[in-house]
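Only one protein chain is missing; all other protein chains are in place.
Right, chain A next:
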Amino acid sequence: MTLTQRVKQNGIGWLLPALVIVGWEAASRVGVMPANVLPAPSAVAEAFWRLTLSGELIQNIGVSTLRALAGFAVGGSIGFALGLANGLSALSRGLTDTTLQMIRNIPHLALIPLVILWFGIDEEAKLFLVALGVFFPIYVNTLLGIQSVDPQLVEMGRVYGMDRRALFLCVILPGALPAIFVGLRYALGIMWLTLIVAETISASSGLGYMAMQAREFLLIDVVVLSILIYALLGKLADSLARLLERLSLGWHPAFQNA
């Protein structure tokens, strides 16, 4: 696919958001949409400019991103490691899977009161919640991916003399990768969700905190700005995951000529 085709295909996805913003601006200008319900996009853009100049916005985005990535790294790597272990070893699975499935059914946000009691409103609280939220989609999908690797291919690998390491690197891991990517994209969504909830409830910096502060002072343009930034960050994370997916799953028929 040529570059212009790709731009066209990706561009079409932005058409609808652009139309919504134009319509929204028009509705605000005409007066259908009162500014205390939803400020005009131009007002939100002004707020964006104001907060960018003061450095507040960049700082809060930076703090939130750092928290998100740290929690993701911790929860994601534990989930990946346990998913691998339980996918490869029946003993490990027998030992831990029941417990993990029980914990999985507790909504992790229900732990917020407990987490505040444990960690106060420090960084550990956010890190813990994000890590916990990210852990399960990565764990479940890594496990599923490994369990769904074609046993015929594994047998072929054995017949052709692959040792355990080669079998894992050449057959099992690549076979599990599509499912792992599903888990990754799902986990990225949960990562932002958890962080923002945690930040709105208990934080002294970050995007969620910025939105809550703005609410206190009735700065509705900043509240809307925060929400828009969540949407953009979420989209950015998803795009990165899709890029990685495309680069590493080039063999998959779903990614050929696409």
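To be clear about the criterion, a contact is a pair of C-beta atoms (placed from the backbone, for glycine too) under 8 Å apart; a residue touches a chain by one contact, two chains touch by 3 or more; residues count from 1.
The rule is short, and it goes like this: contacts and distances are computed from a predicted model.
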Omitted chain (choose from "ATP synthase subunit a", "Spore germination protein GerPE", "Glycine cleavage system H protein" or "ATP-binding cassette domain-containing protein") - UniProt protein name: "ATP-binding cassette domain-containing protein"
Among A:M33, A:M162 or A:L228, residue touching the chain not depicted: A:M162
From A:R104, A:R185, A:R215 or A:H252, residue that would touch the chain that is not displayed: A:H252
Residues of chain A (touch criterion as defined above) contacting the omitted chain: 152-153, 155-157, 159-162, 166, 170-171, 174-175, 177, 249-253, 256
